[in-house]
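Removed from the display is one protein chain of the complex; every other protein chain stays in position.
Chains: A, B and C, in written order; residue numbering restarts at 1 for each.
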Amino acid sequence: MKDLNIGLIGYGFMGRTHSNAYKRVNDFFDVEYRPVLKAICGRNAENAQAFANQWQYESVETDWQALIARDDIDAIDICTPNNTHAEIAIAAAKAGKIVLLEKPLSMDTAEGETMVKAIEESGVANTVFYNYRRVPAVTLAKQIIDDGKLGRIFHYRANFLQDWTISEDLPQGGAALWRLDVDAAGSGVTGDLLAHCLDTAIWLNGKVTSVTAMTETFIKERMHTLTGEVQEVGIDDACAFLCRFENGSLGLFESTRYARGHKALYTLEINGEHASIKWDLHDLHRLDYFDHRDDSLTRGWRSVHVTDGDMPYMGNWWVPGLQIGYEHTFVHQVADFLTNLVKGESTAPTFADALETQKVCDAVLESARTGQWVEIA
Amino acid sequence: MKDLNIGLIGYGFMGRTHSNAYKRVNDFFDVEYRPVLKAICGRNAENAQAFANQWQYESVETDWQALIARDDIDAIDICTPNNTHAEIAIAAAKAGKIVLLEKPLSMDTAEGETMVKAIEESGVANTVFYNYRRVPAVTLAKQIIDDGKLGRIFHYRANFLQDWTISEDLPQGGAALWRLDVDAAGSGVTGDLLAHCLDTAIWLNGKVTSVTAMTETFIKERMHTLTGEVQEVGIDDACAFLCRFENGSLGLFESTRYARGHKALYTLEINGEHASIKWDLHDLHRLDYFDHRDDSLTRGWRSVHVTDGDMPYMGNWWVPGLQIGYEHTFVHQVADFLTNLVKGESTAPTFADALETQKVCDAVLESARTGQWVEIA
Amino acid sequence: MKDLNIGLIGYGFMGRTHSNAYKRVNDFFDVEYRPVLKAICGRNAENAQAFANQWQYESVETDWQALIARDDIDAIDICTPNNTHAEIAIAAAKAGKIVLLEKPLSMDTAEGETMVKAIEESGVANTVFYNYRRVPAVTLAKQIIDDGKLGRIFHYRANFLQDWTISEDLPQGGAALWRLDVDAAGSGVTGDLLAHCLDTAIWLNGKVTSVTAMTETFIKERMHTLTGEVQEVGIDDACAFLCRFENGSLGLFESTRYARGHKALYTLEINGEHASIKWDLHDLHRLDYFDHRDDSLTRGWRSVHVTDGDMPYMGNWWVPGLQIGYEHTFVHQVADFLTNLVKGESTAPTFADALETQKVCDAVLESARTGQWVEIA
Partner (left out) sequence: MKDLNIGLIGYGFMGRTHSNAYKRVNDFFDVEYRPVLKAICGRNAENAQAFANQWQYESVETDWQALIARDDIDAIDICTPNNTHAEIAIAAAKAGKIVLLEKPLSMDTAEGETMVKAIEESGVANTVFYNYRRVPAVTLAKQIIDDGKLGRIFHYRANFLQDWTISEDLPQGGAALWRLDVDAAGSGVTGDLLAHCLDTAIWLNGKVTSVTAMTETFIKERMHTLTGEVQEVGIDDACAFLCRFENGSLGLFESTRYARGHKALYTLEINGEHASIKWDLHDLHRLDYFDHRDDSLTRGWRSVHVTDGDMPYMGNWWVPGLQIGYEHTFVHQVADFLTNLVKGESTAPTFADALETQKVCDAVLESARTGQWVEIA
């Protein structure tokens, strides 16, 4: 068992999910590395120290450049707002550190390309946490598709529906609400939520070749948390797009934070010639599967309770019928990362993979601006 | 096409479902008889006439004996309160009339035996409307079981849950509420609801051999609609029982009118060695089916939307995806009755079949009284 | 009770649903007119006669113009392929007949405008059977929205997914499959299925102002039933579009006949500031409703079983818990039509209402051709 010394930047929601993954992985997965929570880095020393106490980080840094400079750090994990990803990731790569990055890759494609270039030149192992690939039901969907059970694909559709920003009184910006501040986030639901849908879609169904999109900002002005001033809202509150995939199938995507009644309803469905698959995040331990080759009298959508030991990742957890939760997806990605690291390999989605998602996001936003179909290179 | 002249006794809820069945059957089923609504019979002439006008009955009778005496009546259909079933049915049988009877057969087993004796001596075609056998999904369940898909049966469970009598202000008795009056109904949920569950259970899973039961009357006194006086409630508001079937499986049944949130939730489930089946009346067009022989990675409960043309009765209705409703079950029973009539045969459940259900109901009520297990002869 | 003499043209699937509605309506609804099945009209005399026998039509015609010319016909009901709607409807209107028309209105907007002009000049009562408005759950949705329970609307989405044309061996055209023949149908899923979604959407959420669409024909050639020759497929197998409504909400629509596992899955969802609604045709007797004003600890999507007597149309049927089916929607439209007829009024959706749906369909198809957003006048 080798130690892998982690320096994590950002102690927000994602800082917690990543920290948990590092602490859990060896209890449940047989991997050759043991992550060590060497340092937590955040600009606010007091908050960073509190986080270190809670999660048992060995040390605290307030300057990410100092963290990267430390010899006792093997891997930099970046859980900061989107507008800081590029600078930190490039610096870490140049310093020869392993880089783990919370999604999305970057503010835009151009920035993402500089990141991919830097990471590939440095040759360091890397991964981007598009964690939903590693929901066991989603990984199972990938297996089923790769086994050819669906046949020719006709349709792919995905939604990511939330309702937490409907109130006009919600401010934007600051530590808690940077996702609503276009300067920190780059975009609204497109980069935050549709990026998840796209990462999964490209993984399951291949390249997206063209899009036509529509965005909307329902509440035009909000107070900024940091300045206290009412400012224009720059993000997209909702985004929907139609697309075509390279395999000839049609895609339909939608995301919003104004769908009353849905907390984090990421759903996907893929319809093939022979079979179809559905999944949603609100019951993430289930996969719906329809197979037209079943006997006609007993044919129907099967609700597969993805908790058996022969299902992806589930042999490492409990017994059939006992579900796992959201945070386990990060444990799975860390487990895979540590396994691949032994072989000196990066873990998908890599920076390069995440750039493909970024390209589609950019095309979506461009189409929404121009009202035109946009081709993806 | 031959006419079959119907004389229907009782113009309540069941009078409507039976009348509808007679009027609908030839539009959808190719049978050799066309039911003719010759006469409606009810004690209240005005109400009977109104019903005749609505449903286009040719004539009205207020004396059921006069109806039976009419030469132009081929079949007597009995939709009256339970305490009148025996007298009318026996008279009709003795008069050589075909007899169709709304369930349950009788007030108790002894009475039912006299009815079976009379009907068998007369040799007339007969049927009892336990209509839920002919929900297409339930008929499909029967096919699946008869095909041996379930293997050895371990468990059968059924519930019939309602919530419409929770209010203490609800009276008992009279035309609308005779089901709450023990003198008219014989029992409460046992004869009204569990009888349905038992008819289906015996049909699908065979003979019940022993029971232990519990009943309760939650509201002890109610005003009687006819007398205006507060009287003791004689019916069972709730009844649950455990049982053993002849095939070695265990049964669990429950019915109540005090299950808040359930309108008419008749559910059944049967667990076999290889496969299981579930159904419920609130979504009667669906059958849930689980087959352990499915591939382990995609195995799950299948929600079968029973609307395709190759499914029981459904080829006579619309197209896949378009569901039918409650009243169609009566159309199906009438269609089967008319088909069998050509061959001179009765249609299951016959009086004799319904007597088996009555025996179990009596055993259940006896067990509830005595606190002992009761064997069914 | 007055007779209303019906002359129905077309004895296919829709001929059955309409005939059933005329025969059922007086059994369940108190209206002043009784429809009389005076004549069925179809080009094939033998088939028409068989249909007349089955449904008890009094007479048969093989020439629709002769039917219209008959003095004993009050109302013409048109259940023929789409390419014949205009000619028949205009002739019937000019002859002063009441006109009932199965959807869609017309082959395109221009043709539809001539129909509306003719019907308005004649002043005859008219209706177009967009039957899904009168699913009780959908009518209930309309009530809830009109009561203001949803508040400002943000999103409307609807799908109509089928899977019955996936096989390459399925031919196109002829009596059974004219919906696959562009010359008879005008378009594919857009006019057949999305038209339903749009009629409901406009009714519930108001005018659609602009669209961007994508269509696809997955199987490019099929044998024509009538000619036996393999011909290019002219219809759209799938169509999806984004749109904006006049009330500022965003719309997302999709239809296909290539969604394996879905038989006739018409679903709709509408998200408002305070509450949301969902419905689907595969369980048409349920409405899902979410109200954010519910107590936060017990707030969730409510599955409303639309079978109670105080719910739209349901007081005319059975008792709580007992569902109705597909064909009842036509009975409801006929009941409303007969009620309005007493007042000399047409029944929504009228020809004029149906033209609004046609305009959006045309815009959708134009957008799919041009790749541009299209405004609806």
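Note that in this section a residue touches a chain if its C-beta (ideal position, glycine included) is under 8 Å from a C-beta of that chain, and two chains touch if they have at least 3 such contacts.
Values in this document were obtained by computation on a predicted structure and should not be read as measured data.
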Sole contact to the chain not displayed, among B:Lys38, B:Arg179, B:His196 or B:Arg244:
B:Arg244
In the whole complex, not just what's shown, which of C:Leu140, C:Leu341 or C:Ala354 touches the removed chain?
C:Leu140
Where the complex has a chain not shown, which of C:Ser167, C:Asn247, C:Ser303 or C:Thr370 is the residue touching it?
C:Ser303
Provide the residue numbers of subunit C that touch the chain removed from this figure.
140, 143-144, 149, 286-289, 291, 294, 296-305, 308, 310-311
Touching the hidden chain in the full complex, which residues of subunit B are there? Just list them.
150, 154-155, 157, 161, 163, 166, 212-214, 216, 218, 238, 240-242, 244, 248, 250, 252, 254, 256, 258-262, 271-276, 290, 292, 301, 371-373
Touching residues on subunit A - with respect to the absent chain:
13, 17, 19-20, 23-24, 26-27, 54-56, 162, 164, 262-265, 281-286, 305, 307-308, 317-328
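Definition applied: only the chains that are shown with their structure count from here on.
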Measuring centre to centre with C-alpha atoms, which chain is farthest from subunit A?
B
Reported most central chain by Cα centroids is C
How big is the gap, in whole Å, between where the Cα atoms of subunit A centre and where those of subunit C centre?
42
Centroid from C-alpha atoms only, then distance subunit B to subunit C, rounded to Å. What do you get?
36
Between subunit A and subunit B, centroid-to-centroid distance (C-alpha), Å
55
Listed in rising order, subunit C residues that touch 2 or more other chains are 262
